[in-house]
Structure formats: C-alpha cells, structure tokens
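Heads up, one of the protein chains got dropped from this complex, but the rest are sitting where they should.
Moving on to subunit A:
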Amino acid sequence: MLTAMLGEAWRAMGANRLRTFLTMLGMVIGVGAVVLMLAIGQGAQYAVAQSINSMGSNLFIVLSGFTNAGGVRSGSGNAPTLTVTDAEAITELDGVETAAPVHQGSAQLVYGSSNWNSYVIGTTPAYLDVRSWALVDGSPFTDSDLRASTRVALIGKTAAQNLFGAENPTGKTLRIGQAPFLILGVLAPKGQSLDGRDQDDVLIVPLTTAQRKLFGTPFQGSVRAIMVKAAAPEVMPAVENSMNALLRQRHRIRPGQDDDFNVRNLTAVADSAAETTRIMSLLLGAIASVSLLVGGIGIMNIMLVSVTERTREIGIRMAIGAREKDILTQFLLEAIVISIAGCLIGLLLGIGGAVLTNLLTGTAVIISGSSVIVAFSVAAGVGIFFGYYPARKAARLDPIEALRYQ
C-alpha cells in the first residue's frame, strides 16, 4: 500500500515537473543554506578552539604596571615592577600548577646568509609546561642553563623555516647580533593565536640570557610578565584573588592605592572568543533556517493548489473506497517526497558550496554528520508540518461535492 502510494506521489510530481521543481527549489535553497552556514560556523568554532588549545589551558598572565613619568604614562608591562621572585612566590600559591616569568623582545636572527626578525622570549623551563608546548625535536634547556645564562635556544617552526629552510635546526648555531646561540630543539607548531599572531615565529631562550645578554633589565631580576597556570578551571577565581593579594603585599601597596601590576585571565578571554563564534554560528544557522521555513511555506502553497486541482480525483478515490486517512497519507507523502528530494539536492549543494568556500577562501569549514542529520530531519519535519494542512483539507472533502467539482 505504501509503495503504491509512493508511486502515486511520484506520478503526481511528474505530472507537473516545472512546478514540482520550483517547489523543491525552496527546500533546496533552504537546506543548502543551512548546511553551508553550519559548516562555516562550525569551521569558525573549530578554528577558535584550535587557538585556545594552542594557548594552553587555565592561563593567567600577570603584566607589570606602567610608568608615570611627569604625566606621560607608558603602557602595561613597561614598568619594572615584577620580578623573578614574584614568579617563584606565585608558584607556591594554592591552586597554581606552575608559573613562568617572561622577558621578551624582538631580535634579528642570523644563520649563514639568511636573517629573520623574530620574537624572542626569555623564560624559565617551566614556560613549556605553562603553555603545554611540546618539542618535535631536540630537548629543552634546563635550570643550569638558566643559572649560567648559556646561549641556547628553542626555535619555533616559522622562524626555523625562514632561517634554516629544509635543514634540521637542532644542533646548529645562529647569531643574534654578534652572540652565537646553539639551537637545542624545535617547538611543535601551534598556529595562530586568538589575536591572529603567528605563535611559531618565536625563539625561546633562558630568562637570564635574555635579561643579561639580549635586552637588559632596568633592575636585576625584573621581568615584563609572568605566565601562570592554574591547576583547574574551578580554582581560577580563587587563584586570581590570592595572586592579587600576594603581589600587593610583596609590592607593599597600601589599601586604596592602585595595583602596579595587571592580572588577566586568558581563559576568560578565550571563552568569550569561543562564545562569540558560537553565537555567530547560531545566528548563521538561524538566518538560514528562515529560508527553510520559506521553502516549507512554498510546499504548503503548492499542495493547497494541488488539492484544489485534484478535488474531483479525491472524490473518485473516496467513492471507490479510500478512507480519510488514505487521502491524508497520499497528500502528506507527496509533500514529504518533495521536501526530502529537495533536501537531498540541497545537501549536495550545501556540501559543494562549503568545499568551494574552503578552496576559494581558505576558511575552515566543517560538515558534521549531526548538521546533515539535523537538516534532513528538519526538511522531513517541514514536509510533514506544511503538508499536513493541505492533506487534511483533502481528506475532509465531502465526496459528493468533490465528485461534482469541475
């Protein structure tokens, strides 16, 4: 019986091909738009999630304060208020997993005939733990390198490619100014940071080396920033409070006086970035859903016309024994077949569009199984929802009236 009715739905659709195609087009565009928008939205979410993961989890950055010289205020991180001992004290706090002082700047790296300006981070071995940063080759520097201020370095992928090309940098020596640095290892690629900076264009050296031999410090042991990793997301607010208290006490800041440092919760920044993309992708999906709704209304419209046109046919069917539910099923099936066929074509177009977007713009797109399933079931649902009213109208026709209809 169902196969017979599917055959009839097919026949009815074939009887007016252009109209069926135009009706279907509404669904095609709706589903295509939903699939494409979800793919782009999820791609964006994925890209942000990648950046967040590369940053490291449960991170704070403590920046030193600014200078105020004769009313000219410099930016955060320029006053030499934080020290290596601050970092050591923070490490001792409850809920802090580890902390690394950072003293960074940029420098011209030279290897053989190539040179490259890169970002140089002076820090302690703990930094790799804080940033969850692995090495793909070689080994990290150690506390003894820190104590001896040896000229050793870890190199990021981008900097390595620009200086060494296809060569393996491990064990090679590059120069900064006249000072030679031995490359101990190569860092795993991290890609873009949330603000779009290339995190792999970097050279990591021992903190003391950076302070004494590269950038100098206003005071012995002062650093520009401290990166802190909390043990778990839940303890982050408590850690933030205790860090503030600790640093105020260590820096002898009286109550009511401004902090001379600045604590930022990077995870919160990351969360808000993730939230932004999530809302963006929801919005894209919602806008695309409107076209699905419009497609559904198109189906309803055409089904109503079809019921009117086929009033006499309905009367004949009733006279030869069709029950109300047979007529209902017939018209409902027709609406569902149209919407599902439109949905399948729309899926293909949406996936094709997503692949094309990726090829043309390089934007990350993700076509997830769930978005396909959602689009498909929404399309079937739209068919049932918008097909039901016309089908019920057909089923409730009075057979005598319907037979008389010309």
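In the analysis below, a residue touches a chain if its C-beta (ideal position, glycine included) is under 8 Å from a C-beta of that chain, and two chains touch if they have at least 3 such contacts; residues count from 1.
Quick note on the criterion: contacts and distances are computed from a predicted model.
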Per UniProt, the name of the complex member that is left out, chosen from "Response regulator", "4Fe-4S dicluster protein", "ABC transport system ATP-binding protein" or "Methylmalonyl-CoA mutase C-terminal domain protein":
"ABC transport system ATP-binding protein"
Per the whole complex, from A:Leu18, A:Ile320 or A:Leu360 the residue touching the absent chain is A:Ile320
Contact with the hidden chain (one of A:Gly138, A:Gly191 or A:Pro399):
A:Pro399
Residue among A:Arg19, A:Arg147, A:Arg197 or A:Arg312 that touches the chain left out of view
A:Arg312
Where subunit A meets the left-out chain, the residues are 1, 3-5, 11-12, 15, 312-313, 316-326, 399-400, 403
